[in-house]
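Comments concern the structure below.
As you look at this complex, bear in mind that one protein chain is not there, while each of the others sits in place.
Up next is chain A:
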Amino acid sequence: MTNALAVTGLHKSFGRTHALDGLDLTVATGEVHGFLGPNGAGKSTAIRVLLGLLRADSGTVRLLGGDPWADAVALHRRLAYVPGDVTLWRNLSGGEVIDLYGRLRGTGPDPARRAELIERFELDPTKKGRTYSKGNRQKVALVAAFASDAELLVLDEPTSGLDPLMEEVFRDCVREARDRGRTVLLSSHILGEVETLCDRVSIVRKGRTVESGSLAELRHLTRTSVSAELAGTPGGLDRLPGVHGLRAEGPKVRLQVDTDKLEPVLAALLAAGVRSLTSTPPTLEELFLRHYADTEVAS
């Protein structure tokens, strides 16, 4: 499988601020890739470098097999971009803007697809730019992007203004894009969205990639929550490696365990006789929080 996107050791500074400090990012063709990080981590800067809007200070960037700075025009015909903050021209209608973005990608949008998406996103394309709300401005950009049938969709927090119903429409559109073999880079703060949509995620912090892999792989590195009701008292649970936050109240036990150390813990619980057991894999949110908390301590 080829990579739609391969970034290694990307650096970008603005004056004394190091926005990107050795970022790595690999996105395989045909996958939906989550791009996570706290505010100011460098996600948008990285995306702008990928789009050839900013010039990298150092590092290698390959986008759809080309150089995003040198081959910007040719590459942009094959991708669609939705920024987190969509600004429109006050006196242009939404429909005009959709067609403009389509033409700027080379070919205009397919009329049937455009009409279908406008319908699904419940967008009124005749309204002028100044009268759209934030969510509706975002819909204009989303319709333009999904109508384009581009090979790569670069979405920078695309749902920050959408209502839950529209968010669902957005998720369907992303799934359809993947089913047609498109690649999606999705930067987001909405972890539930990333969790349901993305095949793999990369987490950036302070301009560096701190974690990258499939959700299953990432979960493997983190803790599973276990709560059990036991027949007897298990001995030495707190001495097992990888066990954290052990709380025992009579027959009830709650603990968290590093996911790769789960087996000995289960064995110990079984030995004590299990009446009920729930084991919850970490949510992305826990993963995210824990990761940052850890790095915070480390730095």
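Here, a contact is a pair of C-beta atoms (placed from the backbone, for glycine too) under 8 Å apart; a residue touches a chain by one contact, two chains touch by 3 or more; residues count from 1.
Everything below uses one rule, namely that contacts and distances are computed from a predicted model.
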Among "ATP synthase gamma chain", "ABC transporter membrane-spanning protein", "Acyl-CoA dehydrogenase family protein" or "Multiple sugar transport system permease protein", the UniProt name of the subunit that does not appear here: "ABC transporter membrane-spanning protein"
Sole contact to the chain not displayed, among A:Leu10, A:Leu23 or A:Leu88: A:Leu88
Of A:Arg105, A:Lys139, A:Arg200 or A:Arg223, the one touching the omitted chain in the full complex: A:Arg105
Option touching the unshown chain, where A:Ala41, A:Leu54 or A:Leu215 are the choices: A:Leu54
Hidden partner chain, residues of chain A it touches: 14-15, 48, 51-55, 72-74, 76-77, 79-83, 85-89, 91-92, 96, 100-101, 103-106, 141, 154
